[in-house]
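One structure is given below, represented as structure tokens, and several questions about it will come after.
Every protein chain of the complex appears in place save one, which is left out.
Up next, subunit A:
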Amino acid sequence: MRDLIKMVVVLTAICGTSGLVLSYVNEATKAPREYQLLKFVKGPSLKVVLPEGYDNDPITDKIQVKLGTDEKGQPILKDVFPAKKDGKIVAFAYDATASGYHGPVSLMIGFAPDGTLTGVSVMTHSETPGLGARITEPAFTRQFAKLKGLDQVKLSTQGGRIDAVSGATISSTAAVTAVQEAIKLFPKIKEEVL
């Protein structure tokens, strides 16, 4: 009986201490971990979509914009990454997602303060290699630069200025839809950021 109690007590003590230490380490490393995740997942895309010549770190300076509340009353927050020059915002970028052929396609979209697109980059997707996956290529994404408004950002078959990747209409549509979503959010986000 004494053995049994000792076993229980010792194991409980070890597990409890371990849990305490781990929760402390978890808290301590939380901020740098989030920063690293943003830097390596969104960083490369941000470099592409923001116009050159900014002198800040858009990830450190990220602004959280409240877009409303969900049904539980929790605020819906969106991370907006501003590019600043001499302390003034010259462009900003945020992400948008639409569903593609095999799952969500997530893009980073850069805007100049007047609403002109500065660039678009696909961050994550699971489209078919060689077909849908070609939406990540510059040949497709650079078509978005300098466009403005929902009328221009449409596939050319629908009267817009974007040529779909051949054989990948669904993936191309997903990318365009995501950019359109971002454009719809633009007035609200601009108000908050600038």
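In this text, a residue touches a chain if its C-beta (ideal position, glycine included) is under 8 Å from a C-beta of that chain, and two chains touch if they have at least 3 such contacts; residues count from 1.
Note that contacts and distances are computed from a predicted model.
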| item | value |
| --- | --- |
| Missing subunit (named according to UniProt) among the choices "Transketolase", "Sodium:solute symporter family protein", "Ion-translocating oxidoreductase complex subunit E" or "Branched-chain amino acid ABC transporter permease" | "Ion-translocating oxidoreductase complex subunit E" |
| Among A:36, A:64, A:99 or A:126, the residue in touch with the chain that has been omitted | A:36 |
| Residue of A:18, A:126 or A:157 touching the missing chain in the full complex | A:18 |
| Positions on subunit A contacted by the hidden chain, ascending | 3, 6-7, 10-11, 14-15, 18, 21-22, 25-26, 29, 32-33, 36-37, 39-40 |
